[in-house]
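One protein chain omitted, others in place.
On to chain A.
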Amino acid sequence: MSTDTPPLTPAAPPRGAAREGTAPAPAPAPVPAPAPQVPAPAVTASAVPARTPAVSVPVVSVPVLVEQVWEAVIGGDQARAAALATGALEAGLEPEALLLDVIGGLQARIGREWAADRITVIQEHAATAVNERVVALVAGHPAFAAVAARQPDRGRVAVACVDGEWHAFPARLLTEVLVLRGWRVDHLGAQCPTPHLIAHLHRTAPDALALSASLSTRLPAAHAAVTAAQAAGVPVIAGGAAFGPDGRYARLLGADAWAPDARTAAERLARGLPLPSTPHQPVDDLPHLADQEYTLVSRSSRELVGAVMAALERERPAVRSYTPLQRAHTLDDLGHIVEHLAVTLYTGDPELFTAFTDWTREVLRARGVPDALLAFALTVLREQLRDLPRSVAVLTAALSTGDAA
């Protein structure tokens, strides 16, 4: 096991880190950019003879632009990234395409590069910060205001990340897209405590709440937010990798709508969400919570982590000789495993845990770390939780897919 890589799992999945088949919103578009639709100047249109609008539209190749901005962002060259972005706007690229296909595409790529161990988590932070600065800059560009001014007033919408969610970027992109499409947006950003969110909804009564979550461990918090918002009379559209590639967890948690990416979310919102039906309790959606397994596992997560760590140190000599930093990493990683187990018990979908362990295996393989320790940790965990039938089933399923892989 190399000294500078986490022994078991990454410290935290990065922004936009995509599990297999899980496209973080918004999905990158690998196709060449559609010809941007620049409105012909209405006043002179009849006076200028035979000039097709297509001639005046400069061709901005999105894939080329993505590649150029990527070089700038990953090299930390903020000024160049900004110049490329504003240049593309001025060359006629639609602001929305810039946001979603270029910047959103970059963000998804940052996640992929990190998972493949081609960039560090710190580079990932830095690149995201550059991306955020670029978004802030281009959102202030006159081209944005011009597009937004052409839209009818569509109403008011709140955009928030689930409590405890740090991946604020997808929500930020959605906010800008909705502004472009004529919405009044209250951007509540990351780490928005649910009580604060609900107070905001009561005060402003938006037409909808767009709720973003990237980490599946935040699903219980997302559930609390969804039911509370609906109880306050505000329908919820959910988005982000946490809700599953097909939005299954959005449906499970009773969200009024789900969207795989920012464009779909904007289109869904434009059609209008129906007011939520009669208020319901979170537990109504998930009757299996009655067995208390989620509560038991999440409450005793620290003890579980301690027990697995002790077993690792007992049985695996390599682990005994870890440096304090490696040991701290391992404890973190075990914490993530238990967290994902807990959220799997919450949703009642064993596939959630299997997807997590599969993804972890891939990340480990990319870093040349043997995944035997993962299987060992899962086995110890299963022994610890032998009295909890659902937990045992989940861990058994994860272990068997590991054997097959």
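Throughout what follows, a residue touches a chain if its C-beta (ideal position, glycine included) is under 8 Å from a C-beta of that chain, and two chains touch if they have at least 3 such contacts; residues count from 1.
One rule holds for everything that comes next: contacts and distances are computed from a predicted model.
Q: Select, from "Protein-export membrane protein SecF", "GntR family transcriptional regulator", "Sugar ABC transporter permease" or "PPM-type phosphatase domain-containing protein", the UniProt-recorded name of the complex's unshown chain.
A: "PPM-type phosphatase domain-containing protein"
Q: In the complete assembly, which of A:G76, A:P142, A:P370 or A:P389 touches the absent chain?
A: Going through A:G76, A:P142, A:P370 or A:P389 one by one, A:G76 is the residue touching the chain not shown.
Q: From the listed residues A:H125, A:H288 or A:R320, report the one that touches the chain absent from this view.
A: Residue touching the absent chain, from the options given: A:H125.
Q: Can you tell me which of A:A199, A:V283, A:A318 or A:A393 touches the chain that was removed from the display?
A: That would be A:A199, which touches the missing chain.
Q: Just the residue numbers, please: which parts of chain A touch the chain that's not shown?
A: For chain A, the residues touching the absent chain are 12, 76-82, 122, 125-126, 128-130, 132-134, 136-137, 139-140, 163-164, 166, 175, 179, 184-189, 191-193, 195-196, 199-205, 231-233, 278-279, 302, 305-306, 309, 325, 328, 331-332, 335.
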